[in-house]
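Omission of a single protein chain aside, the complex is shown with its protein chains in their original locations.
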Amino acid sequence: MVDLKEKIGKLCPSATFEDGEVLRVCVDAKEWRALAEQLKNDADLNFDYLVAVIGCDWKETLGCVYELTSTASRAMLEVKVTTADRENPMLHSVSDLWKVAELQEREVFDFYGIKFIGHPDMRRLFLRNDWVGYPLRKDYDANPEINPIRLNLEENEDDSLTYVEENGKVVEKKYKLFADDDYVVNFGPQHPSTHGVMRLRTLIDGETVSKVVPVPGYIHRGIEKLCESHSYPQTLMYTDRMDYMSAHQNRHCLCLCIEKALGIQVPRRAQIIRVMMDELMRMSSHLLSYGCMTMDMGATTAFFYGFREREQILDIFDKTCGARMSLHYNVIGGVVADVHPDFIKDVRELCAIMPSRLKEYHKLFTGNVIAQNRTKGVGVITKEQAINYGITGPSARATGYSCDVRKHTPYAIYDELKFDEVIETAGDSFARYMLRMREIEQCVSLLEQLCDLLEKEEGNEICAKVPKLIKLPVGHWFQQVEASRGAFGVYIESDGGKNPYRMHFNSPCLNLIGVVDLSCSGYKIADLITITASLDYVIPDIDR
Amino acid sequence: MFNFGVFTEWFDQLLESVMPGWAATVIECVIIGVLLLAVYSVLALFYIFYERKLCAWFQCRLGPMRVGPWGVLQSFADMFKILIKELIRLENIDRFLFALAPYLVIVASMLSFAVLPWGNGLQIIDFNIGVFFMIAASSIGVLGILLAGWSSNNKYTLIGAMRSGAQMISYELSVGLSIMTMVVLAGTMSITGLVEAQQDGWFIFKGHIPAIIAFIIYLIAATGETNRGPFDLPEAEHELTAGYHTEYSGIHFGFFYLAEYLNLFIVSGIASLMFLGGWMPFHVPGWEGFNAVMDYIPSVVWFLGKAFFVSFIIIWFKWSFPRVRIDQLLALEWKYLMPIGLFNLVLMTLVVVYGLHF
Partner (left out) sequence: MEVSIKGMKKEDFKDNEYIDKLVEELNASGANVVVGSIDKLINWGRANSLWPLCFGTSCCAIEFMHLGAARHDMARFGFEVARNSPRQADYIMVQGTIVHRMAPVLVRLYEQMAEPKYVIACGGCTVSGGPFKGSYCVVEGIDKILPVDVYIPGCPPRPEAMFYGLMQLQRKMKVERFFGGVNRQDKIKDFLAKHPEKAEAMK
């Protein structure tokens, strides 16, 4: 392990450092590009995984916070890059170093108007291309007359542009995404197998897909902006509605982040309950993923089998949380109420039937010769690509990339539990599918252990003492958990007030749509559906 | 076994006795037309209900329950609804072809009805190349689908139409080959002749190995030809939203919907004719008593029962199997089914020449 401060100080003498949970390096916009190249390519540093690009408006300056991790040494680093130019803010893009930055930088551009020099496709990501202003800037004018509900469809949506530096000057270059005679088919926004309102502009050559341009934003609800006008307990409610298939994990993450900032110790019983809920949620999510994938491939009956067990899990949620989907169960300091008296019994019952049900799924779908031919060798992603595109969760683990947050940076009581990080190496649709099925087995074993632990903690308190009015001290925090679809991160920046100054949700699904083009090009239309189904993204998590 | 031919003969003579021959023919044609339409729509509605119930049972559900007892009136409600839905006039399409396509599909499946042996003596037309007519008539349907996809001026429908063109033309070969195999066994192309030849045992038993191979090939190919899962690529719901009929609304869509189910009935009917003895009851040579009992069941019941059974198998694998991909679909036909079919035809010829069948 090298001393990061010393090493970076040598590489970039003007950098300043802030100590914290993770070392933060502050550099000016001009030096960022050179530092980034060093950080990525230096053999000692080797920060090959860019976790998040978080845009922020610090009133005098605009800029980004880059969360970096090295997959080899697990070292973490934050880089804060600022520019004082508010009129025409520009930063150098790092999307050629870390592919994951491509979508994330577009998001920053969309929210803050920061243009990235060298980014290949500098369009808006979530908002309409005729939107006026940049909504997450602190001086944004939210007057609905400026941006009314426009009922005309967007025009010139294939016009893209890029900023290139030529002779020390930044030049804007316009280009079209598709040629005039290209046969472009829209999959979505209203399409049965985009799993929501995703739009895939797909260039087709006969039956073969040659290029996919994802257009998200059809469910962009501005959650990050809304959070800035809500108090901390109120912001919890949005996490359940982003990736609604990992509502518990997301909420767990935000609670952990706030608890970390406040220094609250969560009672053990609450931690066990939280982890149990996380694993139940993961199981239900993987069951849904099984159902949707089989249905997208035409095997409708398998869908109903997956949903049968999902209903049983939802019943458990229903009894304890009082809701089936938006559960609102975790609160700052613990959980909102104790579990239902039947909880342990129900979970044990579920664990008992799951192995036989899994056998049934495999009989119905996995072993089917058509299913195997459709998924094996289709949509291959390599480990290097997975890291570079920043994908996490089951889709990344299917490439042989060990990235389970529960293993690498354990939170709650995960370090006490015995479980395997499921890894597949093929990286194709079948590996992703099988990995989810195997993770369900792991969930069952985890839940069995947790039931025993919870029984020992019978009657203990479930929520720590929390002040009535929650105010975070000045500072910034970043927390990640393993959600159903990958590492879900929360970044909070506080100015000491009762509302967060900036709250960013780093969703795993946004990175997943980055690999759609990579993994689908060259395959057939039917494979596009299979691959996107096996990547298993949830659209509201992308758009937030 | 009651012969419906007696009744039709009597009716024909009755008409001839009171009016000139041409008038009798016109009246008979009209009556047959009306009956055909009635049977056609009732069967289609029954099939829609049949499939919805069956797939519900495969999926641990109940299926339609509320409309009428056990939901039997469900498809009637759907029919009333679909009849009054608006027919949307689209801009920038080929209006004539767009309007023509659903009728072509319907006409194709109706024509095939003409030669199905509904019961003893109960068929509309009986001539010596009945099988040939049937194959020819049923292939008009693809034209309607192609036109529908082409004229809608929609990218999804076009992909759907191209898929169905490639698929139906390929799979017709295997259907034709497996039917040809059975024609070799029967030695006739007349529908009545085919059924009569199965009096002492259905072809699937008489022709043993080659007949069973032909039956399996026929089932696969017929599923492909009727665009049903796992070969439902032309309308692949999860890829092309609704495939070639995406732009059709109201009763025009209804025609496609009905034709899909009717085609299912027709291929099942042909399967029961070629392999399972048509309306012929289950006879075991030598068991006179048993055969006599079987004869008491009306021939119409035999025919429909067999057709429904074959449909059940086709519906069964539609709901359990995932969809194949277009290249796999064509590879299956051209690399496996057709060579096996050709080989099977030779095998059957040898079996017939050497008299190795029962």
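A and B are the chain letters, set down in written order, and residue numbers restart from 1 in every chain.
The criterion applied here is as follows: a residue touches a chain if its C-beta (ideal position, glycine included) is under 8 Å from a C-beta of that chain, and two chains touch if they have at least 3 such contacts.
Computed from a predicted structure; not experimentally measured.
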Of A:I219, A:V336 or A:L518, the one touching the omitted chain in the full complex: A:I219
Residue, one of A:G196, A:G298 or A:G489, that touches the chain absent here: A:G196
Missing-chain contacts mapped onto chain B: 52, 56, 59-67, 71, 73-74, 76-82, 84-88, 237, 241-242, 245-250, 253
Chain A residues that touch the omitted chain in the full complex: 126-128, 131, 135, 140, 142, 147, 149-154, 189-192, 196-197, 217-223, 225-226, 229, 237-238, 241, 244-245, 288, 291, 303-304, 307-308, 310-311, 314, 324-326, 539-540
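Here is the rule we go by: only the chains that are shown with their structure count from here on.
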Of chain A, residues touching chain B in the complex: 183, 185, 191-193, 204, 207, 294-301, 304-305, 308, 364-365, 368, 370-371, 373-374, 524-529
Footprint of chain A on chain B - complex, ascending: 55, 58-61, 155-156, 159, 163, 229-230, 232-233, 236-239, 241, 319-328
